[in-house]
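Before we start, here is the structure in question, set down as structure tokens.
Note that one protein chain is taken out, while the other chains of the complex remain in position.
Naming follows writing order (A and B), and every chain is counted from residue 1.
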Amino acid sequence: MSSQSNRLTKGGHINRANPLTFSFDNKIYQGFEGDTLASALLANGVRLMGRSFKYHRARGVLTAGSEEPNALVELRQGARREPNTRATMIELFDGLAATSQNRFPSLSFDFMSVNQLFGRFLVAGFYYKTFMWPSSFWESFYEKIIRRSAGLGRAAVESDPDQYDHSHGHCDVLVVGAGPAGLAAALSAGRSGARVILVEENPWLGGALNLQNDRIDDMPATQWIEAVSKELNALENVRVMSRTVLFGYYDGNVMGALERVNDHVAPPYSDQPRQRLWTIRAKEIVIAAGAHERPIVFDNNDKPGVMLSSAVRTYVDRFGVAPGKTVAIITNNDDAYLTAFQLHAAGIEVPVIADARVNPGDLVEKARELGIRVETDCLPHEAQGYLGVTNLLLQRSDGSLIEKIACDCIAVSGGYSPNVHLVSQSGVRPVWDEKILGFIPDTPIRAERSAGACKGTYDLAGCLGEGHEAGLAAAKAAGIAVAKSAVAPQAGPQPQSSIVAVWRSPGKGKAFVDFQNDVTAADIDLAHREGMVSIEHSKRYTTLGMATDQGKTSNVNGLALLARARGEDIPTVGTTRYRPPYSPVAIGAFAGHERGVHFQPTRLTAMHRAHERLGAVFVEVGQWLRPRYYPINDKETMTQAIWREADMVRKTVGMCDVSTLGKIEVFGPDAAEFLNRLYINGFAKLPVGKARYGLMLREDGHVFDDGTTSRLAEDHYFMTTTTANAAGVLSHMDYCAQVVWPELDVAFCSATEQWCGVAVAGPRARDVLTAAFDGAIDMSNEVLAFMGVKEFTWNGATARIFRISFSGELAFEVNVPWGYGEAMWESIYAAGKDFDLIPYGTEALGVLRIEKGHVAGNELDGRTTAQDMGLGRMMSSKKPYIGLPLSQREGMADEMRPRLVGLKPVDTKNRLRGGAHLVDDKNNATHETSLGWVTSVGDSPAIGSWIGLAYLKDGPNRHGERIFAVYPLKDEVVEVEICDPVFFDAKGERLHG
Amino acid sequence: MHRIDCPWCGVRDESEFQYQGDATVSRPKFKASEEAFFRYAYVRENPRGWHTEWWHHVGGCRQWVKVVRNTLTHEIHVTGTPADKLAHPRKVKSP
Partner (left out) sequence: MAEFNIVTPLSHLGLVAGKGTSSAGVLLADRPGLAIAQVFAKKGKTAAVAKKLGISAEPCVATSHENYTALPLSPGQWMLFATTGADGSFQRLLEKQIGKNGYVSEQSHSRAAIRISGAKVLDVLSKECRLDLHSSVADVGFCAQTTMSGVGVLMHKIDDSPTFDLVVFAGFADSFWHWITQASAEYGVELSRD
């Protein structure tokens, strides 16, 4: 186990009493509770943490936060392996295992780093140039090479064992970020009584305040943070969410947030989710997202050991880690001086502060008093070293070299970029502020306001004041009465830092702008020379800002360089629009619990348990589970079971669960008129106690749905729909009743689950039901003729029996309330023992209806008309109905449209296939010669061969002719005979039995 | 995500609604010409800016809700019942 060679002897918000063991690339290290993976690795003297995307250059950590572009690792192992996690955001836990990525065979010796030698081929737009020709090489060759060499981490192969959850939040004021401005905003809004949600991506509150020695309200900043945190947590109307990042700003003032519930502990998490995806609806939003420090672009500025100045400060102050033994500082503003002072206080050598400014101001004196050398008008020329920095070369702005400084760490500050990601997502165009050399938000277009550093306000008193005001204004805008006496937290004045632009320190080497996507200053110039003058084009051509870090540290440098190449100023060039997500979000978090059995809800019928007991094999029909067939033993195949079930229905009797049909109760004095307008056939004159098969069209004249509808009273109908279309029919009826004919007095509701149904079909159907219901209902032809409906009482329940038949046999459908369904099924099943009754599933049901030429879902495919189905005679000429006007159009009424026919294989050993196309000449089967297609097929016991239904041009006039059904997917050609779609019992005698 | 003010239920998430298209066309009377029905079934404007649309609150009260929405900015100006006559805002806001 390595010692923590770079751990300072004191300081840091870490718990030295709780050492944690972790591994990186299988090597074991020790860190402390409170560390991040990055800080723990630095504490152990590990600078090399990754290889870059394109050139496989050695990279170390650049930042100490979520903007990290370099130190991306694979976290955890096996099924939990997560690629591209930022070492700066991974809280250390005991047993943590991380692996570097994008290197082979090892991080310190990476074979693909030869890419650096071929660097001139990998410039901007290389995807488009190098790999364009020949195009056939793309998939087979280039893509594989690119994916192997230019890649990030590997996703886990196994299914993710962790749980993810969703949650929904609502508030008056959502505060983004818990730095000084955010805390002040949460405090003022919270104190006024507004419902506040304060979101902070770090585990701790305070943001940049943690790195300052200032005083607020006469106490040290860290003490103030604690006091505020205590007060906020005590307020019932405030919810503080740390370890949570707001990744997207959406319409309706809705924000998406990712809460890292358990990422900081070792898995498994028992019943808790690993992460929770929040959808937060806010009346008002205060954005206090802070600012990102940016690097300076100079030669080899990506060597491990080159870090942002604020990051160096964070590692020293927060984690008690020395990022190096000798830390050289380069800057163009005041911020890096704070870092120098802090390093000095921690006893770390600071050989030089190289300040690009000619007259930096007072801090120079302070540094020199501490014995720190300050060089003004001084720029970095080049960082040197193999796997990490060993030297820094300094130069004047005119390019003349000064000297070589030995150091193992370079702290860089190129100024700050206000974090305008979220406002930009909301549609606001950020505007350039020359004073701070950064983009700040323009006027809001949503209910939001920015405060603090994300608005370009960098002094503490200013941040606190702005946050306070923003919190009050937001609460007020959300309708909360705000006290006028509220006072902002107070801090002393600070001098405003001056800054000088250094977009590219002179040099000819590789100077990186976007570290994660390996975009150099030269790439941007090249893109410009090749015509990519728009920032949006330049971005896509060079891939600047398109990596998982969303260009947080690189965007401003990048577009400043583009502006320089164009010879224009930065506001003219403008900035790209940021898009969600601000930070990467795992797909698992988006899916939440909607995976496995909960991918969508499952709908079960009242008789589901009975089917399970009978060993049914189920099939999903929409969300319903329906028995597909009931194998009698392990040996019976699906084909055998279907054939047996269909055969037994015709020979004796079968029962089938038909509960999934949509059922709609329709009430009202205008119910009859309403149905008359919905169906192509008449329902107004349907007598009470009778059922009728009905067909509905869409407005465009195509068939929409069919079903049997009964009249229970003058003003009360009971409608059924197909299982698949139940929801659609109800929505259609809502539209008709609410929008089209609001004058009709009609009301309706779903009764699909109130009633469940069993169809009993076959020559012995009446015998079975008489026994099952103990003669509670007379089912004789005289009392209950075909299409008759009767109500009766069974064991205290209202039951309805419908004399309808889908199979063409003597058949009844019995409906009872849900709770009686299972009992009814069992009663019928038991009574059926004496009559050789079998249960049958959807497959046998399909065979039986094909034998009778009844259309179903396959024939109602949304492109067919009533005439196509041979049901044109149902179209009433006595009344108008939906779909009538457009069903008369020439193309809809054309006699030569494909129309319903039956098909039989000429050689009865052949099988038919749904989806096969019909042609006259089997040697000329093309799209153009297709005469129609096969819709449904089945192996018919009654006919003794496969049979099928099909749509065929001029079909009704071709009965008896032979054509070919071609099925290219299986290379099958079957000669078929065209026949009437009613294969069996054409006169319909059996159903009157 | 749109937040739609259902006249019955109050403000609800877009996910509870089904978008049902252009609310500026209304179904012709049965006696109308085939051409009128053709236009009703097939012909739609595709406006950039303010539009009046149907959103069916199918995951809530099942009412059809009329919504005046900006197709450019996604801003919702006003909502109402099918009987309500809803006007577009006079000035078109730029995005």
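Note that a contact is a pair of C-beta atoms (placed from the backbone, for glycine too) under 8 Å apart; a residue touches a chain by one contact, two chains touch by 3 or more.
Note that the coordinates shown come from a computational prediction; the quantities given were computed from them, not determined experimentally.
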| request: Just name the one of A:S229, A:S505 or A:S827 that touches the chain not displayed here. | output: A:S827
| task | Quick one: say which of A:N333, A:T605, A:T652 or A:N725 touches the chain that got left out. | result | A:T605
| remark: Out of A:G169, A:G757, A:G841 or A:G883, the sole contact with the unshown chain comes from A:G169
| Mind pulling the subunit B residues that touch the left-out chain? | 8-10, 12-13, 15-16, 59-63
| message | Across the whole complex, list the residues on subunit A that are touched by the chain not included here. | response | 165-170, 195, 270-273, 279, 281, 593-594, 597-598, 600-606, 609, 623-624, 665, 667-669, 715-716, 745, 747, 749-755, 772, 774, 795-798, 817-823, 826-827, 829-831
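One rule holds for everything that comes next: only the chains that are shown with their structure count from here on.
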| How many angstrom between the C-alpha centroids of subunit B and subunit A? | 27
| message | Which residues of subunit A touch subunit B once you look at their complex with the stated criterion? | response | 250-254, 279, 281, 427, 445, 699-700, 727, 730-731, 734-735, 738-740, 742, 880, 884-886, 888-889
| message | For the complex, give me every residue of subunit B touching subunit A. | response | 1-3, 13-14, 18, 20, 26-27, 30-32, 34, 37-38, 40-42, 54, 56, 58, 62-64, 73-74, 82-83, 95
